[in-house]
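Shown here: the complex without one of its protein chains, the others still in place.
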Amino acid sequence: MLDFEVFSQQLITGLSNGMIIALIAIGYTMVYGIIELINFAHGDVFMLGAFLALTLLGALGMEAWGPSGQVFGVALMLIGSAVFCGGLNWSLDRLAYRALRKSSKLSLLVSAIGCSFVCMNLGLFWGGAPMKVFANGNSAAAPKNFPAIIPQINLLGDGFLRITPADLLVFTVTIPLMVGLTFMVKRTRLGRAMRAVAQDPTAASLMGIPVDRVIGATFFIGGALGGFASVIYSLYNNTIGFQMGTRAGLDAFTAAVLGGIGSLPGAVLGGLTIGCVRSMSDQYLETRWTNTIVFCILVLILIFRPNGLLGSTRREKV
Amino acid sequence: MRWRPGPIFIILALAALLPLLDVVLPPKMQLCEAVRGVFLYAILALGLNVVTGYAGLLNLGIAAFMAIGAYSFGILTCEIYPFQLGFWPALALTIPIGAFAGFILGAPTLGLRGDYLAIVTLGFGEIVQDVLKNLDVVTKGTQGINPLPAPTFGGSEWTAEDEYKWYYLFFALLVLTVFAVRNLERSRLGRAWFSIREDEIASRSMGIRVERTKLIAFATAAAIAAFAGGLSASVLSSTGEPSNYDFQISILALCIVIVGGIGSIAGVLVGALVMVGLNSIVLVKATAWMAANGIGSQGNVLLSPNNWKFLIFGLALILAVRLKPNGLIPPRIERAKQ
Amino acid sequence: MKNSAILLSILSACSVVLAAGQEVKVAAPATKGTLKIISSLPRTGSANAQTSTMVNGINLAIAEVGGQVDGWTIAYEDMDDASPQRGNWDPAVEAQNANSAVKDDTCVAYIGTFNSGAAKVAIPILNRAGLVMVSPANTYPGLTKPGFGEANEPDVYRPSGKINYFRVVPTDDLQGVEAANWSKFLGAKKVFILNDRELYGKGITAVYRKQAESIGMEVVGFEEIDSKAANYRSLATKVKATKPDMVYFGGTTQSNAGQVAKDMRSGGYEGMFMVPDGCFEQAFIEAAGAANLNGKTYITFGGLPPEKMTGKGAEFCAAYQSKFGAVPEAYASYGYESARVILLAIAQAKTKDRSGILAAVAATKDFNGVLGKWSFDANGDTSSRVMSGQTVQDGKFVFVKVLGN
Partner (left out) sequence: MSVLRADGVTVKFGGLVAVQDVHFTVKQGEIYAVIGPNGAGKTTLFNAVTGIYAPTEGHVEFNGREIVEPLTGLVLFKFACAFFAVGIFTLLGLNVETIWTAVIIDNYKFNQPFPWSVAATSWYSTIWSLPLVKNLLPLLIGGGIGVGAAAVSWSRGRRAPDHIARSGVARTFQNIRLFNELSLIQNVLVGMDYRMKTGFMSALFRLPRFYRERREFHESAKKLLDFVGLGDRAEQAAGSLPYGFRRRLEIARALGGKPTIILLDEPAAGMNPSEVVGLMALIRRVRDAGTTVVLIEHHMRLVMGVSDRILVLQYGKQIAEGIPEEIRANPKIIEAYLGSEDHG
């Protein structure tokens, strides 16, 4: 096999992983853009989405469905998890964040951390559900296998280079979502309202924009993207666990910051960058240093571009 | 002016008297050892309070400095390394080492805006753990460094059984930290920190050297955290493993500062008591009691008391900031009275 | 709305639990008094799955003797050495547990710890108090064996000069060697070694690597993974590119062994895969997905698997299965064995004296346990050298052979 093949394989892996990170990162970046909150609970909402997907899969017995039925099943999980995560994220905003809009950003942050713990614990309980897919609830804390209903076979035959249906799934779901989201933010009334609230909530409310509803909608959309991501993540990695939200959230947050927090294309670029850096570092350096390298690159980029790759310099009015 | 005891004084006085309570309590209910943990986190959170509370810089990687402190204490004292310093010199050295680490991280990144800095500190926390894990040769990797010395007073070295000695040592060092932080708070430097937190542009325009002032805050916090790290390594006689100083510790310290009252020393002390107390006293004793009385069941995830800890901790955080958005003891606005 | 719902559910759950607790408390028959066994294991967070089976094993051992030994009522306390904010073992909590065990006059034995790092904190504290400690899970050799760990080990764990720490599990240095020998036996020529950077995984892979090289296998790669990563696809590509015919992963289910196994397969690696006893539990198969493990996965284990047991082991299997409705896993047997050693020692010591019980544990000879017939050696290690090799078929562990002979 050629070295080039190894490189391309790592690039494909990196891009797939990066796309998933980017999808979670968008949820962070949207919420941050509008109320400047690092939504720590986002990763855990994402985790619960994956649990819902597995529950659906188990309850409906999707493993037994034929290939075309499973495509339908994937669509069902995507929609189910998106609605669920969106709703959950919206409720978190309604219950835990809205009352703190006027207080300091740090109180809001602690509230988000609290939500993160609560969601994580709910995931632990969920993992103990007496279902076959959860190993009959025998060990709630153990990681759960997510059946590979999108098979991990090589579409390119027997060569070294592998592209699996799961890789394709990542791209076919993620790219339209991102395009659609960009369109929504740029073109629709809700998108304009969101940008207005992000710029200046007071002015926006004076202009008759229902600020709380717009923020709620942002949480819903951010959460829904997390829900999509959770299904794709599960189908790609085939393992879920109640603590996976922390790490996924951390990666996504890093991606959001790397790209310039608040910027949608930035989050995507950041996610892809991190995915590729990880792959390349795994291949050409040592795996144990991968995290360190990712963060060193983050610091380096921020030294030279303090607002991230695509972040705008926000000029403070003086 | 008539002197009235402030909240800090009252809290510290109560803490000083706590061992008396232990004498009358049954062994299972004794609190000193757990409260020592509260003191440790209080020291850590006082450090974080300097950078996040006073200077307004969100730091999500304070545990990394604790790890640096613990590991440098370990390397400087343990008999498997050639340095073999005693307890006091090594503990004193953790302070400049921590400050230096804070400087290394702070110098290139302090130009960053709020949340960009937060992610860098978070990343630093991860890097430090990784480095400590990966540099086997130096740090013994995940193995941990042990045994570590305890202070010696009157000939023999303390052991873990000398609970009250440790208790008062921690107490004394906490009081020392409180005074140090308070002295800084009520000085030119503290004022500059507050001004940066309030309005960076205005304080810059008043000639405050923002980067330098932030850097001092950063290094001070790092030094205090490293000090706390050294102390905890000493009492455990082991550095533990690198992942004992992970993100969760930083988060706990942050919660202490914010739930207690950002920028308020008394708030931090109360916050440490509430948060750590909930975690390592109330929840621990409650689950132990339930287990001892055969309450709950391991078979069902919902009936196992241990499985509720995250939930209770999380709800406590949400409720605390909901009910007291400015903290349990918010700082007094006028700092001028001295 | 939601908050109050959560609160309500907490309250109702608490009341249910309380009610249940009151029923459980049955007045014990009059005895000479109560002796307590304390276990300190990480019960919060990701290790909960493994430690639950250990606690089951301990409970079973105590239930088998009717909660009484030699006229003493045996009480058991299940302590948690993890804290919620850490989600993993916490040295401060471990120290606290050890100290409270020391202070508790009725406590005569301490079962723990799960992590060798925690043992380093607890052993000296218990040693000074002369309290016996039996570990069902620590495999770091330095805790007992001179010459394997740091220069000052294991003497630093024995400040009183006496040995109080025993373990029923074989240490890394034995299992690593056997694993390497078996790999060669299975026909592996090129091996890629992975570990999870934990004390256990690192130790066992270091031994494996040394043995593999000395018996003439080629180590084509050695990587230390991040056990929290989402997947190991790029690592799998790297592994595949070096064309090994065996991948050895030193780690546990908890440190993502399932994901590693899975990603090796989905990354296109088709050779053999071997893991140590940290993965000898159904949760590993469930996490990895049976289809990914079938046929080419090998697991080493310090003892015989349940279905191969005869005598005491078979009884244990049946009892465990009827009580908990599942086949006992590796950790359940270790937990059960630790508790039984202690119970037997109490019976033989004829005293509630800690030093008497300690001496009785140390004197354990030809113990007829579920892990075979074994004794504690002078260091406090089990003399059992029985290692078995398993593979996975149809989502079940299948015994292959007894290793080392």
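We just call them A, B and C in the order they show up, numbering each chain from 1.
The criterion applied here is as follows: a residue touches a chain if its C-beta (ideal position, glycine included) is under 8 Å from a C-beta of that chain, and two chains touch if they have at least 3 such contacts.
Quick caveat: nothing in here was measured; it's all calculated off a predicted structure.
J.: Going by the touch rule at the top, give the shown chains the omitted chain contacts.
T.: A, B, C
J.: With respect to the chain omitted from the figure, which of B:59, B:94, B:143 or B:203 is a touching residue?
T.: From the options B:59, B:94, B:143 or B:203, the contact with the absent chain belongs to B:203.
J.: Given that one chain is not shown, which residue among B:152, B:183 or B:293 touches it?
T.: Of these options, the touching residue for the absent chain is B:183.
J.: Which listed residue, B:30, B:77, B:195 or B:234, touches the chain dropped from view?
T.: Residue touching the chain left out of view: B:195.
J.: Quickly run down the residues of chain A that touch the omitted chain.
T.: Where chain A meets the chain not shown: residues 300, 303-304, 315, 317-318.
J.: Considering the whole complex rather than only what is displayed, give the residues of chain C touching the chain that is not shown.
T.: Per the touch rule, chain C residues meeting the hidden chain are 151-152.
J.: Pick out the residues on chain B that sit against the missing chain.
T.: 79-82, 104, 108, 111, 135-138, 180, 183-184, 187-192, 194-195, 198-199, 201-211, 216, 333-338
Just so it is clear, only the chains that are shown with their structure count from here on.
J.: Using the contact definition given at the top, which chains are in touch with both chain A and chain B?
T.: Chains that touch both chain A and chain B, as defined above, are C.
J.: If you tally contacting C-beta pairs, which pair wins, B-C or A-C?
T.: Ranking B-C and A-C by C-beta contacts puts B-C first.
J.: Between chain B and chain C, what is the separation of their C-alpha centroids in Å?
T.: 32
J.: Of all the residues in chain B, which ones touch at least 2 other chains?
T.: Those would be 130, 133-134, 251, 302, 307-311, 313, 315, 318.
J.: Spell out, as numbers or ranges, the residues of chain C touching 2 or more other chains.
T.: Touching at least two other chains: 3, 6, 48, 52, 84, 87, 197, 224, 226.
J.: What part of chain C is in contact with chain B in the complex they form?
T.: Per the stated touch rule, the residues are 3, 6-7, 10, 13, 16-18, 20-21, 24-25, 43-44, 48, 52, 55-56, 75, 77-80, 83-88, 90-93, 95-96, 98-100, 102-105, 117, 120-121, 124-125, 128-129, 140, 142, 149-152, 156, 159, 197-199, 202, 224, 226, 324.
J.: Which chain B residues qualify as touching chain A in the complex?
T.: 52, 58, 108-109, 111-113, 115-116, 118-120, 122-124, 126-127, 130-131, 133-134, 201, 247, 251, 254-255, 258-259, 262, 300-302, 307-311, 313-318, 320-322, 325-326
J.: Please output the residues of chain A touching chain B within their complex, sorted ascending.
T.: These residues of chain A touch chain B: 32, 36, 38, 96, 99-100, 103-104, 106-111, 113-122, 124-125, 127-128, 137, 140, 246, 250, 253-254, 257, 261, 288-289, 291-292, 294-296, 298-299, 302-303, 306-308, 316, 318.
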